[in-house]
Each structure stands twice: as structure tokens, then as C-alpha cells.
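Some chains omitted; the rest stay in position.
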Amino acid sequence: MIRVGLIGYGYWGPNLARNLADTDDMCLQAIADTRADRLDAAARRHAGVATAIDAMRVIASDDIDAVIVATPLGTHHRLAKAAIEAGKHVLIEKPLASSARDAAELVALAADRDVRLMVDHTFVYSSAVVAIRSLIDRGHLGDLLYVDSVRINLGLFQQDSNVIWDLAAHDLAIMDYLIDARPVAVSANGARLAGFQHENIAYITVHFANGFLCHFHVNWLAPVKIRQMVIGGQQRMLVYNDMDPSEKVRVYDKGVDFDVKDDQARRQILVSYRTGDMFAPHLDRTEALARVTREFADAIAGRRTPLTDGAAGLRVVTMLEAAERSLREEGRRIAL
Amino acid sequence: MIRVGLIGYGYWGPNLARNLADTDDMCLQAIADTRADRLDAAARRHAGVATAIDAMRVIASDDIDAVIVATPLGTHHRLAKAAIEAGKHVLIEKPLASSARDAAELVALAADRDVRLMVDHTFVYSSAVVAIRSLIDRGHLGDLLYVDSVRINLGLFQQDSNVIWDLAAHDLAIMDYLIDARPVAVSANGARLAGFQHENIAYITVHFANGFLCHFHVNWLAPVKIRQMVIGGQQRMLVYNDMDPSEKVRVYDKGVDFDVKDDQARRQILVSYRTGDMFAPHLDRTEALARVTREFADAIAGRRTPLTDGAAGLRVVTMLEAAERSLREEGRRIAL
């Protein structure tokens, strides 16, 4: 039985605690949060679990094998570092750290201490994204042309960073999982609207060597909640609408066939669009977070690298950093 | 009665012809198209209207008071110039011309000959966009924060230019009508995917001096047709979904109230989000194009500047040109 300490019982912590209660081979041993009212709520829902104001008491405890960090981004590095140094396995809410340097240090440290370091790139474990990866792997979409994602809503979930570090972290994590090629540059535009101190709207373009393109619109000031990703492939195209209760992934048998005719007089490209059926694969209803805690438990038990390991977390943080830098430099393309 | 000659009976021409038949004070006198099969279809539907392969015959005819140009972009300048020089009033399908220089020449020429020059920025005449302008004018949205538009579908409507000149022309025309402030710079990213010779996906950001931001996603390679514009205001926010059959414009009583507290120790911004009712104003069902031909007739009869005059057309073409240049220069911000 892996004994888990949870640091942070704010927005995401209660979801982690609930899923831990249903994960075989794991048991939630202790919860830490700096706010007493949150600890009261935690105690009420999880009778018998120890609570602590001081995270370090949980991290240092001999009764704890693994630590889950679900605190604000600015504290990730410090808490994770302490946990790794205490020999604990660590699962960190995304993004891994607030700088590529910090992220790289955690990766190196975890390797050194031989503990599992995993980042909670939750969407990578959703039925929808798993199904999309499978469609890509089976060649169903053909060569990929572009990914376009819109992730907007009203509301601020991270007080200590901008919308890129909060929302685009999801898109970059999904992209990192779905796309095998590595990007070469990032550019971004955005603004601090309505008196905010951090950017609350941003547009990020991720460039690849072969012309493939990813674009992400992230926005904390939108009146409607949209979570929609379009993936264009040479053979088929796909729309992943995470807000759709029944058919999150729709695959369109649409594409482009073209034919270059080399006429003596002139070159003409004849384009014909294919417009065919649509299908929506059945997705099982397993909660993504249940698969996250399962993967963490399995990686620990099997002494193996988790799917979304520290290296994946570092790649995402590196792109986030580049996007932020481009934002400061008028959208200049930043090489990775 | 204003006697009209229509040049071009391809995609848009039949719609113009149909609306002309229902416009008081105007009558469709002649239709020109370089393709005989199109002229046959035109003759069948519009018995009694003269047809011609040679556009110049229509333009030069003494029986014609006004010319409507609905031909590929590359021919706009030549045809419009000839018509203006022949003393005809001219309505041109958007965009006005394929370069700012050509557009400016048409504007100057029309002023010189004292004929009406109008560009068919169709959406400006739609009930939805008219209603949005009215909401803005009445202060319903408060100070505007951003405009974000997605205009994507599968299919190529312009063979002689890229997706910016085709689709973004609509967004820039709407923006030009809705926003009184003048933009200061444009940047764009995009790609030529799937072997196309012109860009078929592009992301355009239009920058304003006061931080206000517009962003347009235009795409000819999308599996679904999306025509959605989000306008964020300090008081309320709005979603304009042109594909919604019944409620195209939805106004959300959502916004941001914030309160800056200057604490001795630190500055803290307390943000509170307002989440209230939504309402969708009733829109009349008049076809936008019926208002376009009406405005053209009224401007001619009243010897006045039409709402979407040559100057508006020139402003849009100037931004299109800047966007294309940014596309060629890795998304560099191009001053206007």
C-alpha cells in the first residue's frame, strides 16, 4: 500500500483526494494546507486522514511514501525539491515548475534519488485524448497539418501567473503527448486587459520544422466556456469538443485531394475537397484523474517512468517560458 | 430607375442578381461573364436581361447607370477603373482591390468623376452586426477589451489569393465598422498546408494604441464551418455566432469588477467576476445583401457617400496588405 500525502486542498486538491480514495494500492494518509478552513472541510470528508498546516511535516513524515503537490505554481519547486530530497515519489499539478531551470533541477534530482517524478498533465489521461492518440497512431487522420485549440472562459484560476501558464499548459501538454515531432519555435501575442497585472488573453503559435503548425487561444475574459481543438489531417479531420457531454471527439472524413498538372503554358493546381461521413467514437467514462492516480501508483510499484514524467513536464515549461518571452518582445519568434 | 450592369455571375453574382430583382428603383439591365454556361443560367433565371461575354460592352453601354463588379479579386481594379472612367457608379465585391495602391487609385478616381464607389462589405449590413453596433453605441458593453473571431470552413472560394484576402476581409470589414479607433499595427502567422500555393490557414492580430486587441483565425482547411466572434467589454460580453439559426447575438451580463488595494506591505488586486443573465436580442430576417443593394441605390439617388465607401474599402485593403507582409516576415508587427 502506497501511503500518500497531499499538499494543497484548494481547487484541485479535493479532486485528487476523492480519486485517491478510489485508487487501489494507495491510501491517503495526510493532507496539508495553509488554510485552516480547507483542512476542516478535508477532515469532514476524509475521516481518519491526518491534517497539517505545515506541508513540511507531511513531506518529512516516515508514514508517507509519496507526495502530491497541488499548490500554487510558485511553490512547486520548493515543495517538490524537499519531497524528493526526503526520498518521496512526487506527483505535481501542471505545470511542473515556474521556470525551465527549476523544472530541470527537479528532473535531475529525481533521477539522482531514484524516485518517480510525475506531472499531472490531466488531459493526457482523458478518454478523448487517448482516443485521439490512437486515431493518429493508426493513420486515421493521415499526415497531420495543424492543431488549433481554443480554451477560454471567465475566471482566474491562478493568481500568481498569467493565462499562458494556467491554460496553455494544458494545450502544450496535450500537444506534447499527441505530436511526436519536436517544435522549433514559439511566438505569442496577448494583452493585460481590464487592469489585470498578468496577461489574461494570449494567442500562441508553435512552429515545427516541416510546416506543421499549432495555435492556441487562451483567455480568462470570455463570456462562454469553450474547450475545442481542431486537428487537421491530410486524410481526415477531427474536432475535440471537451464540453460536449456525449460526443467529445468527431472525426470528419473530409480532406483535400490535389493534383498538380504541368501544362506547357501554365502550372495549375486542381484542388478537390472530399466531404464525407462523420463519426464519433464511443469514449468510456473513466475520469481522467482516476487514470492519473492509477499511473502514479503503477509507476511507483513498477519502478518505471510514468507516462507524463519530469521530462514531459520540462518540455512544456520550456515552451511556456518561450511563449512568455515572445509576448514581451512583440510576438517575435523564439527558437526552442 | 437606376439601370444596373452586373459583371460576374459565379458564386456571388447570382445572389446579387436575385436581390436586385427585389430592389425598388433599380433594375438589372445586363449580366456579363466570361463563361457561356453561366450566362445561360443567368438568362434562364432572369428572362429579358441582356447577357454578354465581354464585360466592357456592359461597362461602356449607355443603357447602364451603375456597375456591380463580382469577379475574381485580380480583375477588380481594371473593371472598376473602366466603369468609373465611363461615368458609372460602382459597387465592388470585397475586398476593394488587390493592393492598397490600386484601392487608393479607385477612391481618387471616383472622387474626381463624382460617381459613387461602394464596396460590398456584406456583413456590415447584416441584422446581427447592425445590432452589435447599436449595443456598442448605447454603452451596453462598456469599454471594449478585445474582439476574437473564428471564420473557418472547408473549401477554397478564391483561387487567385490566400485565405487572408478571402476570409479575413470579412472580419476586418466588420471590425472597421464596429470599432471607431484606428489600429496601429498588424501581425500574422500562417501556413500553406497540404501543398497549396497560397496560405490556407492564418492567424491575424490587429493592435491598437490603447491595448485593445483584435484576433482573427481564418482557415480553408477546417472540417466544420465556424463563424463566431466574441467581443469582450468591461460591462458585458457578446458572442456573435452567425451559424446559429435563431439567436445569432448573445449578450452576457458578465464582466470583471476589480479593486486595487494598496497595502503597505504589498499590492494586491482583488478581482471579482460578475456572472449574470444572458439575453439575445431579436434580429429581423432581412437579408444583408438586400440592404447592400438598397444602400447602393440610396447613395446614388441621394448623391451621398455610401456607408461602406471606397475609403472603408481602402482601410481594409491596407490591413490585408500588412497582414500578408507580416506573414512573409515571421509574424513581425507591421505598423499601419
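Some observations on this one:
Labels A and B are assigned to the chains in the order they are written; within every chain, residues are numbered from 1.
Methods note: a residue touches a chain if its C-beta (ideal position, glycine included) is under 8 Å from a C-beta of that chain, and two chains touch if they have at least 3 such contacts.
Quantities reported herein were computed from a predicted structural model and do not represent experimental measurements.
Here 2 of the identical protein chains are placed; the entire complex in the file holds 4 of them.
By our rule, only the chains that are shown with their structure count from here on.
Taking only C-alpha atoms, you rotate chain A by 180 degrees to land it on chain B; that is to the nearest 5. Between the CA-based centres of chain A and chain B the separation comes to 38 Å, rounded to the whole angstrom. Of all residues in chain A, only 145-146, 148, 150, 152, 154-156, 187, 189-197, 201, 203, 205, 211, 213, 215, 217, 219, 221-224, 230, 232, 234, 236-239, 250, 252, 254, 256, 258, 260, 269, 271, 273, 275, 330-333 touch chain B in the complex they form.
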